[in-house]
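With one protein chain withheld, the remaining protein chains of the complex are depicted in position.
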Amino acid sequence: MKLTKLALGIAGIMLLAGPAQADGSDDVVKIGVLSDMSGTYSDLSGAGSVFAAKKAVEDFQKDHPDLKVEVISADHQNKADIAANTARQWFDVDKVDAIVDLVTSSVALAVVNIAKEKNKVALVSGAASSALTGKSCTPNSIHWTYDTWALANGTGKAIVKTGGDTWFFITADYAFGHALEKDTSAVVVANGGKVLGSVRHPFPAQDFSSFLLQAQASGAKIIGLANAGADTTNAIKQAAEFGIVAGGQNLAGLLVFLTDVHALGLKNAQGLIFTEAWYWDQNDNNRAFAKDYAAAMGGKHPTMVHAGVYSSVIHYLKAVAAQKGDGDGAALVAKMKEMPTEDKLFGKGSVRADGRHLHDMYLFEVKKPSESKGEWDYYKTRATIPAAEAWRPLAESDCPLVQK
Amino acid sequence: MRAIDERIVYAIMFGLLLVAPTLIYPIFLMKVLCFALFAVAFNLLLGYVGLLSFGHAMFFGMAAYVAAHSIKVWGWPTEAGILAGAAVAALMGLIVGYIAIRRQGIYFAMVTLALAQMVFFFCVQAPFTRGEDGIQAVPRRPIFGMIDITDDVTFYYVVLAIFAAGFFLVHRVVHSPFGQVLKAIRENEPRAISLGYRADQYKLLAFVLSAGLSGVAGATKALVFQLASLTDVNWHMSGEVVLMTLVGGLGTILGPVVGAGIIVSMQNYLKGFGEWVLVIQGAVFVIAVLVFRRGVVGEIAECLKTRGAGGGSTAPHAGSGSSH
Partner (left out) sequence: MMTLLAVPPQVLFGQLLLGLINGAFYALLSLGLAVIFGMLNVINFAHGAQYMMGAFGAWMLLEYFGIPFWGALFMVPILVGLTGIVIERLLLSRIANLDHIYGLLLTFGLALIIEGLFRQRFGISGLPYANPIPGGINLGFMFLPWFRGIIVLVSLVVCFGTWFVIEKTKLGSYLRAATENPDVVRAFGINVPLMITLTYGCGVALAGLAGVLAAPIYSVSPVMGSSLIIVVFAVVVIGGMGSILGSIVTGFGLGIVEGLTKVFYPEASATVIFVVMAIVLMIRPAGLFGTAR
């Protein structure tokens, strides 16, 4: 016990003494999955992200058998301070080279800063805030799966164009909710709609009745839910209790995951329209991944966050193999931006200078119960949003890495 | 003899703390020191005045926010940020203390808890705290413009100096005439009043001092982790500092330091056990109340006292902290 402590301490000091020199690398590439293992987002990320990361390592090692990779994981409980502590200790003491998933925007924002400070790598799949490739972008981080701008652009546009032109937002009160509300408002206004008001709820919240009453009173045609996970499903259920949809107003879930639809049931969720990056039933590769996932995770199916973790880990390992070292985080991320991306789940794509991974996005609609062939058969594709249109134009980004 | 004993113990403690960063992860050590200072400040109130505040997180957390905001957003120097945090905490202590000392004992605990919850909700909503995100990436600017504290080991020694200053301040206060009056109020308030002491004013002053020092601890913690978040103002934090003090030993100078060390290590090394940490903390609470009311340091002192007859106590009134 004492010896291990001593060793840990000395390792820590050595790392502190010269983190930037050489490449500080060792034989093993160590990937840390930092996620919400027990809370609101544990179904859409959590243990499934650990599975996805391990699966990516396994698949990559088929072609590169001599690359040693280790995957560890921890629970950040959606708290930025716990995440920051863990990340620091992982980088300083446990010699972690890259942290992946990072669901919850407050957590992601905290960890990308630490990755930059320690010159390591942060690959964000679970978090949404578009600030990660905006004013908070770093040379050590990539935002992989989706962001609030893309969600707003996909869903907001589609709804305004079909007549939902007055909006009221119920917003989760943290970086993600704020960003989603801001980005969606901009899309609504740009397409000729109007935002009548908004109310912010604590995260996570159980009781939405008071917020729903305010939304009801606003008279807006669309009540935009700028929240995620259990918050969204609770709000949708309670809206039914208060007769809001029966009263002629419609709910728009701006960030809905497969697991949320599962929790709501098709009866409650049918007809919801939203934007996502990935769906398990789109092609054979995806279905094969989902099959393995379901076998390992007790029948659950993967979300786009899990697929994003897989895809980002594959691309990271490619860069490590190309660079022959895992020490210099910024150099690795630069390499990842230089190489085109390609893997079996996200297909071909690229990483932009601001750290945005570019790929197609999809507008999905939840099936009616009669249309579904069984459990987890939930989505039909309404539209494909090509990569060129799906993401915030580089010119609008306030990322300091982008030269203008 | 007693004074010499105390000095030896202090010397050993600070000696160990001076070499500790060569063996142990400095951020962990800094965390222990911040909580130790917090617990020492808290114990000034519970151990020496007999007032159980269940809301000390409001001073700790608010000072963290004030320091983080003034340093990050307003660009204040590090030392000014910490002082600002402490000043705001002390001012809050004045207001909260003024309201809370109207009630004693258990009501005092409930009132402070409720007021702390009010501060918590304020922090959830106020824009400057940035809600769930917290104030992140607080820069560590050189102290007095000279000492570079971006390196963790260097900063550790700064934190150690802050802790030592707070520790000896409390030590001085407890052994001053002011501290004697506080103890007299704890033992028998009506009697102290009849002797002409304005008990309420003494209590208020102790409360403000305790709040201010808690503020120093919170502000320092914000710099250690470069983050101020809602965790620091949450009622769990108030509970933790009570636990640290109780486990270490109420009304002993060293007790809170030992207690902070125990609880923070426990949280750190049991992290892998997830929510069991909470269960274990609760169990420690229950056990401490049922069989261990003197705390670790109090029990050791009691042991030494009974063995070395007439050796005097290093722990004045250990465990009887709140008897009336």
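As written, the chains take the letters A and B, and residue 1 is the first residue of each chain.
Keep in mind that, in the parts below, a contact is a pair of C-beta atoms (placed from the backbone, for glycine too) under 8 Å apart; a residue touches a chain by one contact, two chains touch by 3 or more.
It should be emphasised that the depicted structure is a prediction, and the values quoted were computed from it without experimental measurement.
> Of A:Ala190, A:Ala217, A:Ala322 or A:Met339, which residue touches the hidden chain?
Per the contact definition at the top, the residue touching the missing chain is A:Ala217.
> From the listed residues A:Ser42, A:Asn227, A:Gln270 or A:Thr341, report the one that touches the chain absent from this view.
Answer from the full complex: A:Ser42 touches the omitted chain.
> From the list A:Ser45, A:Gln77, A:Ser106 or A:Ser312, which touches the chain that is not on show?
Answering carefully, the residue with contact to the hidden chain is A:Gln77.
> Residues of chain A in contact with the chain that isn't shown?
Residues in contact with the chain left out: 38-40, 42, 77, 199, 204, 206-207, 209-210, 213-214, 216-217, 229-230, 234, 237, 241-243, 247, 263.
> For review purposes, identify every residue of chain B that touches the missing chain, sorted by number.
Missing-chain contacts on chain B: residues 52, 54, 99-100, 102-103, 105-107, 109-111, 113-115, 117-118, 121-122, 124-125, 235, 239, 242, 246, 274-286, 288-290, 293, 322-324.
Basically, only the chains that are shown with their structure count from here on.
> Chain A to chain B: how many Å between their CA centres?
One centre to the other, that is 38 Å.
> In the complex, go through chain B and note every residue touching chain A.
It comes out as residues 21-27, 124-125, 130-134, 136-137, 151-153, 225-227, 229, 231-232, 271, 274-275.
> With touch defined as at the start, can you tell me which chain A residues reach chain B in the complex?
Listed in rising order, the residues of chain A that touch chain B are 5-6, 8-10, 12-13, 16, 37-38, 74-75, 78-82, 84-85, 88-89, 92-93, 105-106, 109-110, 113, 173-175, 202-203.
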